[in-house]
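Shown below is the structure under consideration.
What you see is the complex with one protein chain gone and the rest in place.
Residue numbering begins at 1 within each chain, and the chains themselves are lettered A and B in the order written.
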Amino acid sequence: MSKIEFTLNGKNVVYDGDPLRRLVDVLREGFQLTGTKEGCGEGECGACSVLKNGKLVTSCIIPVGSVGGDEIVTIEGLRETEQGKCIIDSFAEGGAVQCGFCIPGMVMASQALLLTNPHPTEDDIRVAISGNLCRCTGYDLIVESILLASRKGEGLW
Amino acid sequence: MVNTCYIPKTLEEALVLRKEKKAVPLAGGTDLMVAYKRGVGITPIFPFPVMIVTHLDELKGIRVEEDGTVVIGALTTSVEIARDERVPYFVRMAASKMGAVSLRNTATIGGNIGNSSPKGDLPQPLILLDATVVLQSIDKKREMTVDEFIIKAKKNRLNDDEIITEIRIPKPDYTYGYFRKIGTRKANAISKLTLSAIMKVESGVIKDFRASSGAAGPKVARSREVEKLLIGKLVFDLPSLVEDFVDAWDGVISPHAMPEFRRATTKNMLRYFLLECAKLPKSGIIE
Partner (left out) sequence: MAVTHITDKMKRVDAYEKARGEAKYLCDFHLPGMLYARMVRSTIPRGNILSINLPELPDGYYFISAKDIPEGGKNALHMIAEDYRCFADGDVKFIGETIGILVGSDRGVLYELEKMVEVTYEELPAVTTIDDALEKKAIISGEDNIMCKLECEMGENVDEVLSKADSIIEETFETGYQEHVHLETNSVACAYEDGKFVIYASAQCPFYIRTSIACTMGIKSDDIIVRQMTTGGAFGGKEHFPDVIAGPLIVACNKIRKPIFMIFDREEDMEFSVKRHPSRTVFRTGLDKDGNILGTDIKIYYNVGAYLTSSYVVLQRGVFHSTGVYRFPGARAWGFGVATNCFPTCAFRGFGAPQTLYAIEMHLDHIARKFGYDPAEYKKKYFLKQGEETITQGHIVEKVMLEEMMKQITDASDYYRKVKEYAIGSGKGIGISFYNHGGAFTGNGEQAIIKAKLKLKKEGEKVSILCGSTEMGQGFRSIMRKIVSDTVGIDIDNVFYDNPDTSKVVDSGPTAASRSTMVVGFLCEKAAKEMKERWNEGDFEVIKQYEHPEGHPWDQTTFRGDAYLGYGWGACVVEVEVDKLTKEVTTKGIWSSHDIGRPIDELIVHGQVNGGIIQSLGYAALEKLECKDGRFKQRSISSYIIPTSMDFPHQEYFFVDNPYPWGPYGAKGMGELVFNGADSAYMGAVERAIGRDTFKIPMPPEDIQGVVDRK
């Protein structure tokens, strides 16, 4: 057992337990932040995506012991920000959401992209979400929704 | 069942843990966390002590030495490697095609080499470029080529008191280069087959030639003997040498699954590269 201190959605938090517990389990079961989903458990589908120091990571293959001192942002944190609201609005308006299970992860991937590239091309977007599998949409409307967010949110990133 | 896990704060602390506790370094977690996972909501159980080294800043970053050698810290992530123009093309390409964004943000070069999977993306270009790996223990430091280091699938020469600290890539010297990864799909893909090759040409003579095949056997395949078939030959003679060469290279690889595809495609790519070189185009990467 060891204490891991990190920032979660802007708050200082402490995890006291096995440092090899998966971050996704700590978020979902420890902090009850169930917006982060688990789709595969091997870092391949992106449903569990969160931001670690602003970078997209899959929380199902990260031990919580590796995030000490880091800033973790989940969908619960992002959705309260102007940037998050803009992406979520655009997803709703653009028809990006079907079954929804991949969507919180997709929103995180969109944020990670826009943080470094506020005016992405369609190709940039396709690369940025290529680790986030979606079985419903065929991706076109997600791509268009991210383009929409980038236009609507001009100046936010 | 309880894990033994350490989180060292410095390299020195890590080296002590490595020697005394035989703790296995966990860097990004992209291989180890998957290998020992047990399911939704269940903590993975590791049958050996683990030390999480993600935060050892001493092992991060890229620098270039005076002779042009690029030195990459073992905990440098794929995305950092892919973005750094100072890193040789082949390594950058391999890093940029590893998994997807999130994996590249997490996976480290030290982990990729230490995992020694034949499908790993980075060993293939590193072996092509005669890159070396620096292994450090509390008592000493040693260096060997990545080719020597990796013995076969999942087996390498890392001693149980050592940590991979850095990877050193000598400045490559080539006229033409080639890199291809055939993945399971266009992105977020595991390699089905990879190939890198370089050729140095001076006054129409092949001064150096190297090739390395990934995912085509239990480890990355290189053969200095077969490479020698071309060294010293005239570029203009390549068309007549190609078939013998690709047949000889076919003996170097030993694909287990999809052997026909892997053999035929490796031949196709090598043949293509050599015949393009024979045309003596402008120096650079042959697309």
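Just so we're on the same page, contacts are C-beta pairs under 8 Å (C-beta built on N, C-alpha and C of every residue); 3 or more make two chains touch, one makes a residue touch a chain.
Given the structure is predicted, the values throughout are model-derived calculations rather than measurements.
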item: Contact residue for the chain not shown (choose from A:V57, A:V73, A:I88 or A:A112); value: A:I88
item: Residue ranges of chain B at the interface with the undisplayed chain; value: 1, 38-43, 45, 100, 180, 182, 184-190, 192-193, 258, 260-261, 264-265, 268-269, 272
item: Residue ranges of chain A at the interface with the undisplayed chain; value: 28, 33-42, 44-45, 47, 74-76, 79, 87-88, 91-104, 107, 122, 125-127, 129-143
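One rule holds in what follows: only the chains that are shown with their structure count from here on.
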item: Inter-centroid spacing, chain B versus chain A (mean Cα positions, whole Å); value: 29
item: Residues of chain B touching chain A in the complex; value: 2-3, 5, 7, 26, 28-30, 33-34, 37, 39-44, 46, 50, 52, 54-55, 79, 99-103, 105-106, 186-188
item: Residue numbers on chain A that touch chain B, as the complex places them; value: 2, 18-22, 25, 28-29, 38, 41-44, 46, 49, 52, 55-58, 60-63, 65-66, 68-69, 109, 112, 126-128, 130-133
